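Certain chains of the assembly are absent from this excerpt, and the rest are unmoved.
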Amino acid sequence: MKYVKSILLAGFVATSLSTFAYGQSFGRRDVSDESAECLSCHKKQNPVIYQQWGESKHFRANISCFECHAADRADKDAMNHYGNTIAVLVTPKDCAKCHSKEVEEFAGSHHSKAGRILGSLDNRLAEVVEGNHSFVTPGFPEGNSAAAVNGCWQCHGSEIKVLPDGTLDPATYPNSGIGRINPDGSEGSCNACHTRHSFSVAQARHPDTCGKCHLGPDHPQKEIYEESKHGILFFANEDQMNLHNEKWIVGEDYWAAPTCATCHMSQTKNQPVTHDVGMRISWNNRPPVSIRPEISDAKMGLPGADVPWQVRRQNMIDVCLNCHNKNWVDNFYVQYDGLIELYNNKFAKPAGALYALAKPLKAVAEPFTAPIDWSYWELWHHEGRRARHGASMMAPDYTHWHGTYDVAKTFYTHIVPELKEMIEEAEHSDDPAKVEAGEKLAAKLDEVLNSDDHKWFIGKMDDGEKEARKKAATDFKKRYDK
Amino acid sequence: MKYVKSILLAGFVATSLSTFAYGQSFGRRDVSDESAECLSCHKKQNPVIYQQWGESKHFRANISCFECHAADRADKDAMNHYGNTIAVLVTPKDCAKCHSKEVEEFAGSHHSKAGRILGSLDNRLAEVVEGNHSFVTPGFPEGNSAAAVNGCWQCHGSEIKVLPDGTLDPATYPNSGIGRINPDGSEGSCNACHTRHSFSVAQARHPDTCGKCHLGPDHPQKEIYEESKHGILFFANEDQMNLHNEKWIVGEDYWAAPTCATCHMSQTKNQPVTHDVGMRISWNNRPPVSIRPEISDAKMGLPGADVPWQVRRQNMIDVCLNCHNKNWVDNFYVQYDGLIELYNNKFAKPAGALYALAKPLKAVAEPFTAPIDWSYWELWHHEGRRARHGASMMAPDYTHWHGTYDVAKTFYTHIVPELKEMIEEAEHSDDPAKVEAGEKLAAKLDEVLNSDDHKWFIGKMDDGEKEARKKAATDFKKRYDK
């Protein structure tokens, strides 16, 4: 027993001595006086905030409450809080005091512009179709839509309104939407991903963090990732991901799986980390018909206007090659591009053209008043995106069953019959303009349904193909069916 | 090498000595004789039960098989099992022998009444619409619906039927539904959450456990939690949650994230743990129109009838404040209440009134025979709940895309056209009662569609708003669209 005790004692002494060697006494000696004041109350009132900060890198760097929440008296949202001038919101402008490179990259990204949704159809849905003006707050006597406040704004970001007493209007806060428009003019919310007071890089690297917003019927990237081999490997091997490591280079610091960050943001042997998430993406699959990202960057006045998709694809290929060989990667892109072209040409373009011709035939001009409004919307905004996003990450169930299957079903069982009904109504109209519009729509529908892509639907499949398929079906039944 | 060996030896000796010091020999000396008999067979036959018990707190407390499964000869489900009188079911009454406080709290909760579903529309669906009487078992010669047995009853609980030989009827068991009605008259099933023979408190604190029942189209609390910041933080930091700790006070024993239990049941600095899950909830979002929980508690004869929603909200705010400041929490509740009011007033109340007026026009009076039956049902029971539950936990995708978007779509593209069709049919009816009912419905529909909330749908949006929206849309297109 004697030896054991000696060793343990020796250990304690050594530790103690080395502590003294640094000349420190106990406690958080270096916290600023202002922060020490904050801590004295909030430690008791909101212990989780205190503890999360205590495990963050900010703790050891003596970045505490006041260092981030300090405000200038001239700031719109500055408030006097027990003698100190502070603000509740910590904006990208505040974070940039130390993290200027990250904030600059972020400011150039689509993410930072997510709050500019006003006027979009999503926005109209939440404000008019689902909502009304009944959500009245001090800052908005004419009211907002509670569907927008609790829905859209929570991901896209609100335009923060400061009330005369310095507090934030409840329609606009709580809000950590990634494109939040802050009182200081900055756009964004760093804590959308670096959540709350631990500011954890590991948390930001975790796919669930991105899944806060990138999920659901209209952009299910989270579900797609989870279905893909990438997600399967991640969730089974999370403990090998080294997520807390400062340096986080794929193939060097971890190799179990890639997360969203790995492919879209993080460091490789050849590329630095970036907070502009669009720099490795070669298709923008947001609009009805997929376009190249430099086109949409140009429309939004972003610096990415000068970065063509080919460069971005090379950036992504550089990531892929850490795990896959060159042929594999090239072939993958052939498959992915093929799916985009199929969706664009067979469904998105004809459906868009037909919808445009159908609009003059609607009883009420407003969007979302006729069945065709809803059908076309879901075709591209929901189902078409699911197909395209699914293919981009090799998630076959999303590509097919939640994607092209739903696109085809909506096209053939909703859009086509709805158009036929509108055409028939127009035929019997007293309004010659409607009769003419109906004829134009009928001609276009006829053209679409007789095209090679769609003629099977009206019973005009080529005889050769018909025979081949009949044979295949017979063979299959022999093999497989009851 | 000598020192190393010495130390290792010293360690072994010390351990052995201290064991002897307690005067124990090897083996489970203190297991009751009856339990020892049980173990002698079941250890071999069902080794997992043996091992799970072996890792439970019951093991060290010498609570083994017989201590829980012992029965009185007078018990309906008592059976002679190799000389011992036992029962398969361990009910809340059995658990209350040691855990009386927990059982009492549970007995006062909605959870314990979940088996009283008989007569509800959910139940009618499973028994009549989806089911039939063909599931005949010894205890039910006239049959049950297999859809109810495999569906509803598995969460809500069955009414256990003991067969003459003491075994349990297969229609009613296996069943661990939380509101199970037991042969001893007690309601509930503790192992619904404290699963099987490990009886783990960590398991009961895990959100997936609640998700066994709280998921799916009609009450997707699991999906909502997973989408919320709370769930994102939990799943990324599960190893820091200290879930196995006896004392589990938020902000003191853990701070990475809250689980379902944290907010609804577990201890805070100021509140004890409770097994009555409704005591921190300020809206009951179950019915078509949200009501206050004390109202529904009164209808069910629960003690919560005396606890107004304001008290419950204060209970929840006490939890929130561990992580959020007071303004944040107050503002959150403004947002949440706003969404409830929007849903209640714009959709739930008008749709309910219209549906009531439409009923006399149905061809068959039974529920779920007309399209309007299904549409109104899904509006409130599925979609309306998703919107309300989504807002309650800040999950914007569920609030909006699975919630208010679906509510609005069902209202405008299903309910309104279905009502119009019923009105038109009534106009041409030979039955003067139907003609009159049709006129009443038409008048109400007219009133609803001309109200401020819905007039946009019939092309009567105010000119000012129309202009503002047109401008916003044009600006948006410039910024963002193809």
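A and B are the chain letters, set down in written order, and residue numbers restart from 1 in every chain.
Just so it is clear, contacts are C-beta pairs under 8 Å (C-beta built on N, C-alpha and C of every residue); 3 or more make two chains touch, one makes a residue touch a chain.
Source: prediction; values computed, not measured.
Asks: Enter the number of copies in the whole complex; the displayed portion holds 2.
Replies: Of the complex's copies, 2 are shown; altogether there are 3.
Convention: only the chains that are shown with their structure count from here on.
Asks: In angstrom, rounded to a whole number, how far apart do the mean CA points of subunit A and subunit B lie?
Replies: Their C-alpha centroids are separated by 29 Å.
Asks: If we count contacts the way the header does, which residues on subunit A are in touch with subunit B in the complex?
Replies: Checking each residue of subunit A against subunit B gives 1, 3-4, 7, 45-49, 51-52, 88, 116-120, 123-126, 128-135, 137, 145-147, 149-155, 167-168, 170-171, 173-174, 176, 195-196, 202-203, 206, 208-209, 211-213, 215-218, 287-289, 291, 295-296, 299-300, 363-366, 368-369, 371, 374.
Asks: In the complex, go through subunit B and note every residue touching subunit A.
Replies: Within the complex, subunit B touches subunit A at residues 3, 6-7, 10-11, 14, 226-227, 229, 231-233, 235-237, 250-252, 255-256, 269, 321-325, 327-328, 330-332, 334-336, 338-339, 341-342, 345-346, 387, 390-391, 394, 396-405, 407-409, 412-413, 452-453, 456-459, 461, 469, 471-482.
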